[in-house]
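Omission of a single protein chain aside, the complex is shown with its protein chains in their original locations.
A, B and C are the chain letters, set down in written order, and residue numbers restart from 1 in every chain.
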Amino acid sequence: MFFASDNSGPAAPQVMDALAQANDGYAMGYGADALSRDVVARLRALFEAPDAAVYLVPTGTAGNVLALSCLCPPYATIFCSPVAHIHEDECNGPEFYTGGAKLTLVGDSDRMTPDNLRRAIAAEETRGVHGPKRGPVSITQVTERGNVYTLAELRALSDVAREFGLPVHLDGARFANACAKLGCSPADMTWKAGVDVAVFGGTKNGCLGVEAVLFFDARQAEGFEHRRKRGAHLFSKHRYLAAQMDAYLRDDLWLDLAQRANARCDALVQGLRGAGIEIENDTHANMVFFRAPRALHRAAMAQGAVYHIWGAEDGPQDEIVTGRLVCDWSQSAEAVTQFVETLRAAR
Amino acid sequence: MFFASDNSGPAAPQVMDALAQANDGYAMGYGADALSRDVVARLRALFEAPDAAVYLVPTGTAGNVLALSCLCPPYATIFCSPVAHIHEDECNGPEFYTGGAKLTLVGDSDRMTPDNLRRAIAAEETRGVHGPKRGPVSITQVTERGNVYTLAELRALSDVAREFGLPVHLDGARFANACAKLGCSPADMTWKAGVDVAVFGGTKNGCLGVEAVLFFDARQAEGFEHRRKRGAHLFSKHRYLAAQMDAYLRDDLWLDLAQRANARCDALVQGLRGAGIEIENDTHANMVFFRAPRALHRAAMAQGAVYHIWGAEDGPQDEIVTGRLVCDWSQSAEAVTQFVETLRAAR
Amino acid sequence: MFFASDNSGPAAPQVMDALAQANDGYAMGYGADALSRDVVARLRALFEAPDAAVYLVPTGTAGNVLALSCLCPPYATIFCSPVAHIHEDECNGPEFYTGGAKLTLVGDSDRMTPDNLRRAIAAEETRGVHGPKRGPVSITQVTERGNVYTLAELRALSDVAREFGLPVHLDGARFANACAKLGCSPADMTWKAGVDVAVFGGTKNGCLGVEAVLFFDARQAEGFEHRRKRGAHLFSKHRYLAAQMDAYLRDDLWLDLAQRANARCDALVQGLRGAGIEIENDTHANMVFFRAPRALHRAAMAQGAVYHIWGAEDGPQDEIVTGRLVCDWSQSAEAVTQFVETLRAAR
Partner (left out) sequence: MFFASDNSGPAAPQVMDALAQANDGYAMGYGADALSRDVVARLRALFEAPDAAVYLVPTGTAGNVLALSCLCPPYATIFCSPVAHIHEDECNGPEFYTGGAKLTLVGDSDRMTPDNLRRAIAAEETRGVHGPKRGPVSITQVTERGNVYTLAELRALSDVAREFGLPVHLDGARFANACAKLGCSPADMTWKAGVDVAVFGGTKNGCLGVEAVLFFDARQAEGFEHRRKRGAHLFSKHRYLAAQMDAYLRDDLWLDLAQRANARCDALVQGLRGAGIEIENDTHANMVFFRAPRALHRAAMAQGAVYHIWGAEDGPQDEIVTGRLVCDWSQSAEAVTQFVETLRAAR
């Protein structure tokens, strides 16, 4: 019953095998090897974007902050949700990589709406040079509260960005889970929906540590390679990044793994609902946020369930507290069943 | 009827005279002249802080961002009001000078309260290294909406900072106006109230462009001089900064000018209230924010009144819009009377 | 006998008068006043550059670092002399404002040559993304060792920059002295010689603290105004910057003051040569570097001469040490004569 995070499970065997296979003989460093070049071509094909500029980086945060640093001058501001990973969980990484840009928080939930996005953008640059310039809009898909924007919602947000001439960044740490949920293609969820730059995450979905950054207009990628290098994210033994991504793309492994994770999450949601437990996120891919008294969380954890709660560990027993359950590809049906039963029993 | 800003009026004649007197013969550059040294000593005396580290800079923003850069590592966050000058009107200056720190906005008004400050501080560092470290608390006195914190309110905020071991910065662009309002000493409003670093503004109160930065614990000023230099704020002809501050301190000119500005503002407030006009700020020093239909603002401006309104110039006539009136030392009683009469007539 | 620096003397009376005249009534802040707009127009006229983007800043370092930050991405390198002010005397200001660019030192003297500049540029970007990209070429005129590039020399350097597609920055802290020396127009020494961005210094030549930054192709100035603001260099009471520059431009005061300074320096050079003293700089505008035993420097200083020597104050008496003498507009013929006589007498 380990639901702490999708970075907690093992890498997929196909990814491990690919690493082992890549570990043969000599290869030029820094991405000049054949496998690295091939992976770029395959990512372009997957995204139906033959002219995209494509790069691999080892962490999702690296993908986000490097992408944003290409889109946002240091005297501008990035528009995002107040619970965006780039705001809450990258320890000022965007501020660092952009050279001091600001983040303007849009609305008060995990999903921005066209209205509150428009309002937030309109409010900036009314003060001339006294405030920051308007910079990119950053969308997190799946959101940090487990929700999935529909394609129409994505388009509506990017349309607002377009009104103001602003580029759109997609934080896709859980890109595959969202794609699997929506049943759409990577192109549908990115450039066809108005996204300029996407981070296509592998780490949380069966890889050890690899993400692809795709600029659909390669001109926006100017400086990316130098920025990656000075950020210390250019791997010398680049083939090991490429090998992971290669396996991830082969036979749509990325999609298969995400579907498995989502299926477990579906089962969790059904189970929790069946047990009468309130669920916070109205849509979901591989994460569910549920509300329960602290006593119930404690009982579940005492039975071996591992997950995070939102709030202090030592509050009153009857206080309602949110718990987060995350499924990755490796999650078993048994663990899901056991968890739901545990909660039922403990109520 | 010019109420646009306290940076719009002329410099005080005593300040101009001091510039002319300082413009005699040779003086070593970069603050090594006698007048510059003397001014430091006099600032220490005024603040009853014989061990303070004291520096002159040409702009209030320079004072704020340099002070904050000494208090805040790049991976931390600064706590301030959402309408703080450092957030709204310094175009990412704090982010730039700190090397990428974040600003955490406290509450939803110009005055922070101990409760919402404590809540904001408590909420940071709950995510470990994923979010920023807690950094300094920055208080603006007079606030950007014209209010003045009482000494008790300042102490209550700095007490909260102290609970968490955080330093306190005071943005004192209108320090003198606040001091005049409170009838307290500069020491009362700074180190005696728990402030670690204060910017003592001269620019808005009769100088051409000079501010003093005072670190009451000189150890916190480590690196300030190098930071000022690399920020390009170390004046070579430093005597012209010093001469302004010298005149400003002599015979309590700073206080006299502020009292004059505040007295005009008092008259404005009384006049507006007498005319039945709603005033937003419940306390005031030299700024008043009043609410009136756009038609009334237009009528006043058509009669020659100059001031800023909060909102678009071209909205509906009957929409209630906030106007800001700022008095500096040079404001005349006649202008105040004329303005009130203009509003009365136009209603 | 005060030759320590051209930042040591008083401001010109015309500049002081202009300040006093500008100190009248109300003016919009931040450069929105009539005088500020007028000064921009006059600078464009002086430089025969009707489309130039023109800005005022309070210090020469601010002018340099802001200009360079528009020309140089953080992952590039600036080419300059090893004794350039931007390298030796701005405490990492260029590194700070560019967000971490490097300075590549060209040759081993104060004047770059086309050959060593070409060699330095050619050597960069041979390492791909491992090293920085090639960035702007920065030329100091007058150099920090008192020499003046001829127009042909400037053109030869900018031609090399052009070969590689790199922009050219001119640090003109002593622009007027160089112009007076060469007998050329400001346009001759800048855009006609291939300079893209020039800092036109006023501070060292009779102003209190003002410099103009001119981008001859306004597109290169993108972001300058936001960068100036976040650097805390946008003066609220901008009219006092403008008033200085206005007086400086009126009746070619800038040129007149520089000619006076240069004439004193000429007299110094003649006097020193007549006294058999070795002079280091082969050309000069308003600075002379001369070599003499430490004993002679000490004797002169004991007689009241004030200037800097290059090296420790307490070395052996007979060690040959370089002294720097700088003349500003206020230097008197008597002081020059007296200094030469003092040296003669002390030999």
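Keep this in mind: a residue touches a chain if its C-beta (ideal position, glycine included) is under 8 Å from a C-beta of that chain, and two chains touch if they have at least 3 such contacts.
Since the model is a prediction, treat every value here as computed from it, not as a measurement.
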Full-complex contact with the absent chain, from C:C91, C:V106, C:A193 or C:L268: C:C91
Candidate in contact with the missing chain, chosen from A:Y75, A:F200 or A:F235: A:F235
Residues from subunit A at the interface with the omitted partner, ascending: 2, 4-5, 7-11, 16, 19-20, 23-29, 57-62, 64-66, 90-93, 95-97, 203-204, 208-209, 226, 229-237, 240, 306
Positions on subunit B contacted by the hidden chain, ascending: 30, 73-76, 99-100, 129-130, 132-133, 223, 225-230, 234
Sites on subunit C contacted by the missing partner chain, in the whole complex: 74-77, 88-92, 95-96, 99-103, 127, 129-132
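Rule of thumb we're sticking to: only the chains that are shown with their structure count from here on.
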Two chains sharing the most contacts, counting C-beta pairs only: B-C
Per-chain CA centroid nearest to the all-protein CA mean: B
Size of the rotation, in steps of 5 degrees, that lays the CA trace of subunit A over subunit C: 180
CA centroid of subunit A to CA centroid of subunit C, Å: 50
Distance from subunit B to subunit A - Cα centre to Cα centre, in angstrom: 42
Shared interface positions of subunit B, touching two or more other chains: 90-92, 95-96
